[in-house]
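Please read the structure below before turning to the comments.
The block that comes next holds subunit A.
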Amino acid sequence: MSVEPGSTDAAGRRPGDPSRPGDPSRPGDPSRPGDPGRRDRPGLRVDLALSYGATRIAAAFDVQPGHPLAIIGPNGAGKSSLLAAIAGLVPLDAGEVSIGSRRVDALPSERRRVGMVFQDYVLFPHLTVRDNVAFAARMRGSRASARAVAQPWLERYDLVTLADRLPSELSGGQRQRAALARALAAEPDVLLLDEPMSALDVEVRAEMRDELATHVRDFGGATVLVTHSPADAARLADSVLVLEGGRVTQRGTLDAIRADPATPYVRRMLAASDD
Partner candidate 1 sequence: MARAAARSTGRLAWPITAIAVVALAVLVLPLVALVVRAPWAELPELLASSAVLEALVLSFTTAVLATAICLVLGIPLAALIAHAESWPAIPRRLLRAAVTVPLVLPPVVGGIALLMLLGRRSLIGQWLDETFGVTIPFTTGAVVIAQVFVALPFLVFAVEGALRSSDRRTELAAATIGASRWQVFRHVTLPLVAPGVAAGGVLCFTRALGEFGATITFAGSLPGTTRTLPIASYLAMQTDPDEAVALALLLLAVSVVVLLTLRDRWLPGATA
Partner candidate 2 sequence: MTRTPRTASTLGAAVLLAFALAGSLSACASTGGTGDEDPNAPAATEPTMTTLEAAEVTVLAAASLTEAFDDLATQFEAANPSVEITVSYGGSGALATQIIEGAPADVFASAAEPPMQQVVDAGLATDPQVFATNTLELVVPAGNPAGVTGLDDLANPDLRIALCDESVPCGAASAKLLANEGVTAAPDTLESDVKAVLTKVSLGEVDAALVYRTDVQSAGDQVEGIEVPAAADVVNRYPIAAITGADSGNDASDAQGAAAAAFIAFIAGDAGRETLDSYGFGTP
């Protein structure tokens, strides 16, 4: 069902309205990958300045749905703060963040529909995997209906056998999956990933990276990931933004950057062995 911007569909909702649990007609329903409705996913536009400690961060970029962006940079460059600002967890000094036609920089985090996966996942320690994944739905309805909504997500992310475990009982890779499922079950417009591989053992990274790439592709919405690993950027993103000392020093596809590194850091980063 194609929906024109500004109009309401048969259920009286506009595009971009949060869906109710169990509603089948929402565009971009994850259980139907390839759905033509996916084309209506909004893009992310960022043009902001913020301060983090002594560092002043300024960046401007667009992210299209289906074309993830990797932000790469040394420690302390401000990558995580940038992500937090997009998610609404830290305030901007100036500028704007827009998702599709909505400006969200004045909105509190819970109204932005930005899903975030934190560096060490930050799952709710007192809730089971199922209740973690169901959390977003729980905020909108009863516990029973939330659990029903969560079930397909548990299946897609291979978490069914772990559904009744607590986060403390999971391995790193399992936690990553659960955190991803939790964020995406909230059906956000934009997905943010903060160093998604760094909390994992080196041996499992390659495998988890492939898995993550699949999930990100299935999500299909605007995705930004922060990483210090070129291997992550290569596997998970279409284009790269290099952030050094709060400033963007280079942007483009990884191949383009490899061909013409703009700063010593970029040169070093590309030369370092991938994990």
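Points worth noting:
The definition used in the following text is that contacts are C-beta pairs under 8 Å (C-beta built on N, C-alpha and C of every residue); 3 or more make two chains touch, one makes a residue touch a chain; residues count from 1.
Here is how the candidates were picked: all candidates are chains of the complex that A comes from, given by their letters.
Keep in mind that what you see is a predicted model, and the values were worked out from it rather than measured.
Here subunit A is shown alone, and of the candidates 1 or 2 it touches 1 within this complex.
Considering their complex, residues 18, 87-89, 108-110, 112-116, 118, 122-126, 135-136, 138-140, 182-183, 185-186, 188 of subunit A touch candidate 1.
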